[in-house]
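Only a single protein chain was left out; the remaining protein chains are all shown in position.
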Amino acid sequence: MASQDIAVKPSTDALFSGSSRNSRRNMGQFIRWALLFGGGILMIMPIVFMVSTSLKFPFEVYNLNLIPEEPTIENYTYVLEDGRFYRWFVNSLVISIITTASAVFFDALVGYALCKFKFPGRYLVFIAILSTLMIPTEMLVIPWYLMSKSFGWLDTYWGIMFPGVMTAFGTFLMKQFFETVPDDFLEAARIDGLNEFQIWWQVAMPLVRPALAALAIFVFLGNWTAFIWPLIVTNSVEMYTLPVGLSSFGDEVDVAWELIMTGAAISTLPTLVVFLIFQRFIIRGVVMAGLKG
Amino acid sequence: MKRNRLRTFMLGAATAAMTMAAGTGGASAVEIEYWQYFFEARVDAMDKLIENFEAANPDITVKMTHFPYDSYRTKVAAAIPAGQGPDVVQLFYGWLNDYVEAELIQPLPADTFPPEKIEEEFFPMVKAMRMGDSYWALPTAVRSLALFYNERMFEEAGIENPPANLDELVETAKKLTKKDGAGNLTAVGLTTGMTAQDHHWIREVLIRQFGGEPYLDDYKTVNYNNEAGLKAFGFYNDLQAKHGVTKAAFMDEPQAAFKAGRAGMHIDGSFRIGALESVRGLKWGVAELPAGPDGTKSNYSSYWVNAITSKAEGEKFDAAVKFMEYLTSDEAMQIWLETVGELPAKPSAAMTDENVNHPVYGPFIKGLEYAKTTVFANESAQRQAMVDMMQRIELQGQALEESVAQAAEEEQKILDEYYKK
């Protein structure tokens, strides 16, 4: 990965000559690095705290010490020993992957159409799609439930997934990024005899790969953490997603915080993996854009 | 009326079908669905009850479905009107009104559950489940409040017995309060926090102990903006403002402070027992709530009830009735007590010598005899009125009288709006 980074960076060093300037630059670079790194460590302090709490017995939870006096992995074994956990994990994974693929495809398609085609009603369609971001999910849940019931989607994967197969967020994001793609490229492809679908898929899409990667991360995350709709649409424990399953560590009056923290720590891991996979594309995409541009 | 006739017809049809099935040699099994919210102990207890019930009724199977507590109410509210969901459902007592009004549950049949018999057998607060001539739902278990105390802190402060009345409560709390050099509280004598159980303690216990009656007219009229109410709220407010033995929301939640050993005393419900038992190194005891200035005892009880939904018809209805009968039996109540730690809803099951003298359950069970149940229109909104009342005094320096008057007005508005229909 490091080698890619180097390939990507414009070698601004060439601008400067003279060793004193260089060392001052290096000093500046180091301060920049140190500040960013320090800020990053501050950013994850609450998460360190979360992990620390997940390694505590209930009696120590409220002591709020960072390093547990008596560390234990009991909470992890408790959560993982529950056979249903794996089922929930797989459910979440399947749902998140399919929804992500679908949303990335359709959002890019719609975003492209709204950005690159001139047609009457374009702005209206854009605003209409954008406006779907403006209703809280809580108000949509009941109509969706009735809809699912009449279509027989209750307690199915499709039932959990359908509201998320396209997102206004992704459409808006992709539309903005397609704006950075010069029209000349598309025109050249048109002259080469590609049809519009091919132009989109073969020419435009590779140019916005950083945005696609970012979108994939966000959509995956959104589905991975979705709570209220999966809760409403599922009936059987086997169909629960991870957040729904993990939410049962609380009841009417009490919440087992050490278990909540454990669940949160465990369910953050897959998203971290997805992030690490996709963040490489955020870089690689630029190499291509750089070459073509 | 029409539905009843339909049911009679269905019953007849079902009986006929069953006779025919019996004639051909096999008993056809009826499956009914049961919903409750997920809490491990509750699910375990229900599994046991279902097992016993099915053993006694081989022709009935019960399928239990449970949902996380967080959104159980929403889930039930979304599913039942859509014709989905259970034949028998567990509801919080406070929701009953809405379900009765929307005809989503049906009355318990008077031949199996005669109202007079219920009133004779159950603790008096269960009366809240009667509407008109019939009962609509019944609990297996109930909860009440008691005073938890930290035995180690009692020992350190040289306190022998938990406080028996409100004056002793203040004195004991003073001895238990700890402060650091800068005057910051490091341990409170008594936890307070209107957001937890304290609003129940004030409503049904303190106001009554100071000679008042919190509501009139079947809980439709607020009645605490008067001398008794002011005394009760004044007493509560003084704990922090005058005696300095507590701080609202100290350690965020009262139970957290108690669990962490930073609170000497803590008023809470019997549902807290399980969570406290899992806290290693915390030695605690339970006592009855302190009596009032004139010795008046009072308590607040809340409970979850089981009800038959209007979806259950014909043989499913019959099976549901049988299941309800079992859920309200002494046996079921004892199993529930042993597994969940919630108290039996009938004196015959609760007031056994063993239960009354139990060091942990005893004080709660004694409280049941004089417990009251508030009928809420919207519990969270009514609680909010009290939360805001105390915060106006603490954060904005509003006078007690003014704040109580404002809260009474706000709460009355909530009640009026709810009952105007």
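Each chain gets a letter, A and B, in the order it is written, and its residues are counted from 1.
The rule is short, and it goes like this: a residue touches a chain if its C-beta (ideal position, glycine included) is under 8 Å from a C-beta of that chain, and two chains touch if they have at least 3 such contacts.
Please note the rule applied: contacts and distances are computed from a predicted model.
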**Study point:** Per UniProt, the name of the complex member that is left out, chosen from "Carbohydrate ABC transporter membrane protein 1, CUT1 family", "Molybdopterin oxidoreductase", "Sorbitol-binding protein /mannitol-binding protein" or "Polysulfide reductase NrfD"
**Key:** "Carbohydrate ABC transporter membrane protein 1, CUT1 family"
Practice item. Could you tell me which of B:Asp98, B:Asp238 or B:Glu369 touches the chain that is not displayed? Key: B:Asp98
Practice item. Touching the absent chain in the whole complex: find that residue among A:Pro58, A:Gly159, A:Pro210 or A:Gly245. Key: A:Pro210
Review point. Quick one: which of A:Val79, A:Ile129 or A:Val244 touches the chain that's been left out?
Key: A:Ile129
Review point. Where the complex has a chain not shown, which of A:Gly39, A:Gly83 or A:Gly193 is the residue touching it?
Key: A:Gly39
Study note, to complete from the structure: Contact residues on chain A toward the hidden chain run 1-2, 5-6, 8-10, 12, 14-15, 29, 32-33, 35-37, 39-41, 43-44, 46-47, 49-50, 53, 62, 64, 106, 109-110, 112-113, 117-120, 122, 125, 127-136, 138-140, 142-144, 147, 162-163, 165-166, 168-169, 171-173, 176-177, 179-180, 196-197, 200, 208, 210-211, 213-214, 217-218, 221, 225, 243, 257, 260-261, 263-264, 267-268, 271-272, 275-276, 279, 282-283, 285-286, 289-290, 293
Check your understanding: Which chain B residues touch the hidden chain?
Key -> 71, 73-74, 77-78, 80-81, 98-99, 101-104, 180, 182, 184, 186, 193, 195-196, 248-249, 251-253, 378, 380-381, 384, 387-388, 391-392, 395-396
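Everything below uses one rule, namely that only the chains that are shown with their structure count from here on.
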Review point. Which bits of chain A are touching chain B when the two form their complex?
Key: 57-59, 61-63, 141-142, 145-146, 149, 154, 228, 231-232, 235-237, 244, 247-248, 250-254, 256
Point to revise | Residues on chain B engaged by chain A in the complex (per definition of touch) | key: 37-39, 42, 65-71, 74-75, 78-79, 82-84, 251, 255-257, 259-260, 262, 269, 271-272, 274-275, 278-282
